[in-house]
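I am attaching a structure below and will ask some questions about it afterwards.
Every protein chain except one is present and positioned as in the full complex.
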Amino acid sequence: MSKLLQVQNLSIEYASPRGVVKAVDNVSFSIGKGEIFGLAGESGCGKSTTAFGICRLLRPPARLAGGSVVLDGIELTELPDEQFDKLRWSKMSIVLQSAMNNLNPVLKIRSQLMDAIVAHEPDAGKEAAKRAEQLMRLVDLPADRLDSYPHELSGGMRQRVVIAMAMAMKPSLVIMDEPTTALDVVVQNGIIRKILELQEQFGFSILFITHDLPLMLEMCDRIGIMYAGRLVEIASRQEMKSGPRHPYTQGLLHSFPPLYGPKRRLEGIPGHPPDLIRPPGGCRFHPRCARAMTQCSSREPAVLADERGQVACHLYNEEGLSVEQASAARE
Amino acid sequence: MSWGKRKKPLKSIAAFVLALGLLSGCSSAGSPNQAASPASKGGAAEPAKPAEPAKKGEPVIYHLGETVNPEQVTNFNPFLATGNWSTFFDYVFDSLYYFNPVKGQLVPRLADGEGKWSDDNKTYTVKLNLKAKWHDGKPFTADDVLYSFNILKSNKALDRYQLWGEGRLADVSAQGSDAIAFKLSKQFPSLPYYLTTVYIVPKAQFEKENAAEFLNKAPIGTGPFKFRSVNESAIVLDKNADYFLGAPNIDQLFINRFNNSSTLTLALEKGDVQGSTGTVAMPSVPKLLENPVNKLQVYPGLNTFSVIINNEKPALSDMAVRKAIQLALDRKSLIEKGESNGVFPANPGFLSSVFGDAVESKLIDDPAYGYNTNESIKLLEAAGYKKNAKGIYEKGGKPLSFTYHMAANAPAQNKEGAMITSWLKEIGIETTVKLVTWPELTKLLMSGDYELLQNGIQTPPDPQAMLEIFHSKMTAPNGTTAPGLNYMRFRDADVDKWLDEASSADAAKRKELYKQVQNRIAEKAPLAVMYNVGGHIPYRTDKFTGYNEDLPVTSALSLKQVKSK
């Protein structure tokens, strides 16, 4: 699968009264064409920040501190603002969390669908209006809703509009930041189905951000797990389901109760996420890790990349074997 | 709604506004009228530059400034008490006589010399100066005078000075074509003074209208200046080239209108106006006078500000208390600090210095009636008052504590009130200050619903009327409205007797009787005088000369003599 998006050593930090917050630290991953890539983790782990960093939507004082982002062969971090703006929406679009104020409350839906088109194709004219109607049909919304205002639509309908809006310029990459978190489960189901349907139809890649791991395991091709600003593991859906390697990922998966099967005790991960101004030395997870070793507190684990994916943990040496496995093999 | 490209709207608006200002400013500076009235440049501290000689062909304009509010130019009818600015009439109209407060004399205008009393002193005959002409060219006749007086007879509301009141005018008739006979029902030696209060209007213009409602927007008089126009900034008058007492030297008189005396004072400082007719902010005057071209004319008048005492209230009916109050006032200090020397010393006997030799002037500086707080204290203690724990004098359990009313919104009044109440505190009299509007003050005085009240009492230009405010017929008990100006509820049988006699006595006897009344008033202190208000007229001498300082310098008769340097 050829790579659409290549993120290399991305770091984002921002100044706060107490010091510099290293919100995203040396994150590297890639997304292939037509691939659905999920980015999961606890609240505050830096997944949204990463996404905003990629599409230059960071709000000051947050700023890109280093790294490269290549989209379709173009180095995004070096582009001047005017050129970057041209790429917006046409190469990559974004779907935000379905909070009330996703859409401008004083403009009609039609206007908000059309202005995205007109901003990039000023001569669209009547074409733009027709395309707006098409976009509504795409997400199974009646065309007469174009004359409604956002507050006249239900949460689910608004989210469909936002998705339709994201499709307007047929982008190659759609970043979805918790698109269904605020919706009830039934509506969520419908939205997810629609997203998958559109992805099949148009073949765009999706960077899907959520903290809902089970959902991710259902729909994403590959999943990345972030903890305290670092990417600790990347694996395919199957690998993730059958054998996650990083202790944090294992803990996460165990936190979600299965729908079927015998009742078991709910396990969480003891402790809470670290302070990102003075994060723990070495591996950022080590204070909460049940299998922490001496070097975990002093040395940052190297990222091991192999055919199973990526993992950053001292438990796995260069050959991809766990320490136990390695010692067993030696014997 | 779609907003197009908004390129720097802020900057374009700022530019537009500035351009507008500059455009109107530049072109205004070149407008015709500005050139005609040479404006002085430079601040007040610089010595005046020599004036440019008036260019030939350009009208000579004298700029007067005054606070004239919009409600004061709604009509130009001299009979109406409201809606006009009374000084206006002095320029455009004439009365038979003009009362000159600077010298305390009557100056004939439409009358030809002094009038003559009949032998029984009940008829006063005045000869008319028939050289006078109305501004529209029509000749002035005796009929106009008859009309002007008779209109007051038929409209009681217009007869403010009660010329047709009881015991006064009975009939006005023509004696030939050039004299008027004023017949009185009783002897009334003050009549000539009252003749100064009636402006003569053209019968032909007024008889078609209801004089009590006629706005007279195009006034026609006989006076030295003709009405040209009025606008929000000025009343414009042209000279009357045919004025029978001598045409004015200036071509136009602009009465510039202001809303407040501070801007008026600034205009005087800058030289935009050459003089005022009265309402300058007195505290600004010393700065004005630092410039040698500015002068101030001060003369006495008909309004005396006093601490008016309600003689019927308990404790205030005691003469000792009233005298204590009289002696507690440092009148010099009030004049200097409160009014910046813009007013005249008052007479404890009340009669204003305006009336010349009828005034018992020795009373003015008599230490027996001057500032002496020790004497106040002695008087109170001799009358049986003792200081209580709070330092206030009391007798029979009742402390000397009074309400003290004065005008709200009047800084000079309030400053003086503060001075006075603190002096009263010094001599052990407590006051509670209450601030009310001017009309409220009048209402309280009329009904007697007050104890001490600081205000001015304005009387007609007649010494008899001025002293009659102490006559018992001019008052009524507390609770009933006083029919006259005796707000003090003062009663003295001798004063009544003397005044009654004076109302029909000859000139010498009157003066004697008036002096007796004044002495009694000073002694009994029915009120405590503060100062006398007449005129404080600022005027500039850099562009114009010829002011007649024996008259109020900005009055009509003086201004007609003024000429450009």
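Here are a few things to note about the model shown:
Lettered A and B in written order, each chain numbered from 1.
Simple rule for what comes next: a residue touches a chain if its C-beta (ideal position, glycine included) is under 8 Å from a C-beta of that chain, and two chains touch if they have at least 3 such contacts.
Note that contacts and distances are computed from a predicted model.
Its UniProt record calls the unshown chain "ABC transmembrane type-1 domain-containing protein", which is the correct pick from "ATP synthase subunit a", "Protocatechuate 4,5-dioxygenase alpha subunit", "ABC transmembrane type-1 domain-containing protein" or "Acyl dehydratase".
Note that the undisplayed chain, when the full complex is considered, contacts A, B.
Checked against the full complex, the candidates A:L4, A:L64, A:L96 or A:L146 give a single residue touching the omitted chain, namely A:L96. Note on the undisplayed chain: of the listed residues B:T263, B:S361 or B:T541, the one touching it is B:T263. Of the options A:V7, A:A116 or A:L315, the residue whose C-beta touches the omitted chain is A:A116.
Interface residues of subunit B facing the missing partner chain: 1-6, 9-10, 13-14, 17, 20-21, 23-25, 27-28, 31-34, 36, 41, 43, 63, 69-71, 74-75, 80-83, 155-157, 159-162, 165, 212-213, 215, 228-229, 231-234, 236, 254, 256-260, 263, 266-267, 269-270, 272, 409, 437-440, 442-443, 445-446, 458-460, 465, 481-485. Think of the hidden chain as still there; on subunit A it touches residues 55, 57, 85-90, 93-94, 96-97, 99, 101-107, 115-116, 119-120, 149, 151-152, 162, 165.
We take it that only the chains that are shown with their structure count from here on.
If you average the CA atoms of subunit A and of subunit B, the two centres end up 88 Å from each other.
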